[in-house]
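Shown here: the complex without one of its protein chains, the others still in place.
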Amino acid sequence: MKITNKILEKHGIKNEEYESIQKLLKREPNFLELGIFSAMWNEHCSYKSSRVHLKKLPTKGKQVIQGPGENAGVIDIGDEDAIVFKIESHNHPSYIEPYQGAATGVGGILRDVFTMGARPIALLNSIHFGSPDHPKTKSLLNGVVSGIGGYGNCIGIPTVAGETKFNDTYNENILVNAMAVGHAKKNKIFYSKAKGINKSVVYVGSKTGRDGIHGASMASAEFDENSEEKKPTVQVGDPFTEKLLLEACLELMKDDSIIAIQDMGAAGLTSSSVEMASKGSLGIELQLEKVPCREENMTPYEMMLSESQERMLIILEDGKEENAKKIFKKWDLDFVIIGKTTNTKNLTLKFNNKIEGEIPIEALASKAPVYKRKWVKKSLPKKTVDLKKLKKIKLEDALIKILSSPNHSNKSWITDQYDQMVMCDTIQRSGSDAAIIKIHNKEKAIAVSVDSSANYCKSHPSSGGKQIVCENWRNLISVGAKPLAITNCLNFGNPENEKIMGEFAECLDGIKEACEFLDYPVVSGNVSFYNGTNNKNIFPTPVIGGVGLISSLRKPINHKLKKEKSSLILIGKTFGHLDQSCFLKENYSISDGAPPKINLVNEKNNGEVVLSLINKDLVLAAHDVSNGGLIVSLSEMAMNSYYGMKIEKVKKLRNLFEYFFGEDQGRYILEVEHSNSPKVKKMLSDANIYYENIGYTQKKYFEIEGEFKININDLSKMNNQWYNNY
Amino acid sequence: MKSSVIVFPGSNCDRDIAVALEKMQFKNQMVWHKETTLPKSDLIVIPGGFSYGDYLRSGAIAGKSLIIEEVIKAANSGCFILGICNGFQILTETGLLKGTLLRNKNLKFINRDVNIKVINNSSKFTSKYKLGQVLKINIAHNEGNYFTDDKHLKELKRENLIAFKYCDEKGKISEDSNPNGAIENIAGILNAKKNILGMMPHPERMIDKLVSNTDGLNLFSSLLN
Amino acid sequence: MKFSVTVTLKKDVLDPQGKVVQNTLLNLGMDNLKSIRQGKFFEIEIDEKDEEVAKKRINEMCQKLLANLIIEDYKINKL
Partner (left out) sequence: MKFSVTVTLKKDVLDPQGKVVQNTLLNLGMDNLKSIRQGKFFEIEIDEKDEEVAKKRINEMCQKLLANLIIEDYKINKL
């Protein structure tokens, strides 16, 4: 077949790129080879626009066993235990078919984790939808939530935390990011680097069908009116088969049969075989007629580019084939030796002994294009809102407006659809700052949380980038965990647009700065560009997934108030920053100005002191102050607990609204036993931490002295309504 | 006491129930569904999860497996059988328990701690509970909406075969406290000989204060008596 | 030889799914909808020349697995 411009366009290959391909091959590629280049060179697999920036991120630390570059990151949590985790996007497929798109997103990220020898122990997700009034939002929300639940529940891994946001920037392009966390033995981690020549390359799992051909290129293309045409690329997930694959792989991993293992994710057989060979500086030869197929007459092109789910590629040690086969048969899965490693450094594709394609591995991997795309800086927005010019509103009404808004409503409509308890190690389920999962049979636990702040990132990307890392770190601290490392999912618009590329570069600068300062390295991640339609790009939405360690289990901490008459202490300084706040957005539909400033020194000191207070058992409940400000955080501590509180008149008051709704960073609220209060305050003063006594807990009522008093059950009711009425 | 937990492809609460049984000093064995003989056991547990993905109907395909014939034999000779969640669904598919479990009335998966009331405390499974005691137990299912015909429903009541009903914190049984639409709020039933219990809630999830509560423990300790 | 099998809930069995679908359709403005019941559909291909024998085999499949006779009815059609 002659390679025409139209074919190139269909494969998303630019003319300059086609020239490089010809140079690398020293000839024209055939159709199969072109398909393989297109899969490996697209944004999703090659990171061609992002790579230069990703290099900036800190990825090392004494807690890091494996940083970015493998299927998932690996960190050390003491003893012989390691935690393996990663986040990934499935935005475009989920917009086209929300149930299957979200489900296969969960399936994909789980494979990344168990490929490395870890048993998955928790799932998280970050989902962003368009405005609730948008005609598509409701069915997308329903589909995505039931797809996430459908997959996780069936395979039996608890979905324990996440975030759900609505903003019209996602009207035509929702975000569905899924994170998986697994537990492994430190000395039993499996990697994807091939070693040795003439080793068996084994295909295991489901059969290959025609589904998802060119899914990876779809993930790298903008939507347009013709995206309907791209529909058949949606894949159907089969969590049952994945459960079998998980158990079979973990069983095989008990001994040392495996040299290298790689799941078939985006670009299926192509990327998995190229990746293994490339890491080992080897060649790989596949006999494609051996690939187990679901449909008749599948071509090499279709086999190489299919994105059928629930498949893996394994390179086995000599002589281990029979035993391995037995294990996969036991679990009713296909097991076929489809090729071998070679010393040619080529990807060699044969079909019935005829060579159908041959490409130097280098050309597909290390020599794939890298772009230093142009980008522009964004200056800090100046505009600030003059409160005096706004319509007067009651403090109580403003609070209620926020608590009953879609973005701040209680999420149990969602989380009730997820099995959060299976595996019986979930100590803290959804609803608190972070979830807590016990390490099975051990006296320790991990805490996990995912966070994003798209409006802050839009307004000022580098502040926004810093802020999410800090918020994520605070969320872990608030449940008494020492934050160890993060994974990140970078959801952005079209990188060929200089402004978007600027948002990307600067968000990463912010993330880098915060991670470095907090010793909170990045161990894995994913980039999703081209989120948007017809040049309308989404807000920059980096999502941070963090893992922290609770090294000895005591009664876990959460944000719910525990007692009557205990003291409430606010840690961190309140300046009253209202620009970009939820208060202005929900009450006045104002969303301009700069995001709050990040002071990394205070952030770190405050966090470390809070953690040490928790570790000394001096804290009854803790909650960070974030979106919505102090008053929203306080009310969250009261709702769904049995106690309310009385907040005393603010002394150094400038403006009530600024004080209560300001979104200044680095703050926490602690509930402290009355008798422990002097001790805690002394420790805070000794550590030079700014704090305020703001009130005490009481029965039944949420009360701001001199302003209003409301029954906490009524408050909960308002917070619980939205989803049920939607 | 010796127990066996049957493991189907897609079972996912098998480890959880094993942990619970071992905590209560059962001598437990896991039995793979392709086995054709059962180890000698006093208690056989069919755990929760999604056997065969719950494809077709939940429990239908597991109900046709080889090992199930052995379970039926054991049941008929008086061995105690406990089916939890998917295990309950499998027991109804095999006919060891009557009735069936339909989709939840809201057509959604439900995971929540719910209250259930002990309706029968004279069975071997429930003797350590007080009559009318309210337990807080986790449910996690798509199809927990128990349904049976009038004749069987009358039999259940007449013979005192309803083990648990969904209720509120105070023990009130009403439409509001019925999470899934089950007929008369039924959460668990016994067979006529009272050696088989099927229940949707997961007692094995309630054996540790740190994770949840210990309301499930007495179910296992009842069996030890 | 190809057959279709439809499996539906018996009349007196509550059909939560059908009910929700019906409500949703009514909400979507399909006001002349009188009733809707949901069931399963199978398309089965069988390697058998004799139609009678084939039907018997399909019937067996329904009895043994495809339908739960306590709550479901089934119908077989040649395609």
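Letters A, B and C mark the chains as written, and numbering starts fresh at 1 in each.
Rule of thumb we're sticking to: contacts are C-beta pairs under 8 Å (C-beta built on N, C-alpha and C of every residue); 3 or more make two chains touch, one makes a residue touch a chain.
Keep in mind that this is a model prediction, so the values were computed, not measured.
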Residue of A:E33, A:E70 or A:E97 touching the missing chain in the full complex:
A:E97
Identified contact with the non-displayed chain, of A:S126, A:Q235, A:N494 or A:N531:
A:Q235
Could you tell me which of A:E19, A:D79 or A:D332 touches the chain that is not displayed?
A:D332
Looking at the full complex, which residue from C:L14, C:I44 or C:I70 touches the chain that isn't shown here?
C:I44
State which residues belonging to subunit C touch the missing partner chain.
4, 6-8, 21, 24-25, 28, 30, 32-48, 57, 60-61, 64-66
Which parts of subunit B face the unshown chain closely enough to count as touching?
52-53, 55-56, 61, 64
Contacts from subunit A to the absent chain lie at residues 96-97, 99-100, 206, 209-211, 231-232, 234-236, 238, 240-241, 294-295, 308-309, 332
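The rule we apply is simple: only the chains that are shown with their structure count from here on.
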What is the shape of the graph in which nodes denote protein chains and edges denote touching chain pairs (line, ring, star, complete, other)?
line
Just give me the whole-number Å value for how far the CA centre of subunit B lies from that of subunit C.
29
For subunit B, what residues touch not just one other chain but two or more?
none
What are the residues of subunit C that contact at least two other chains?
none
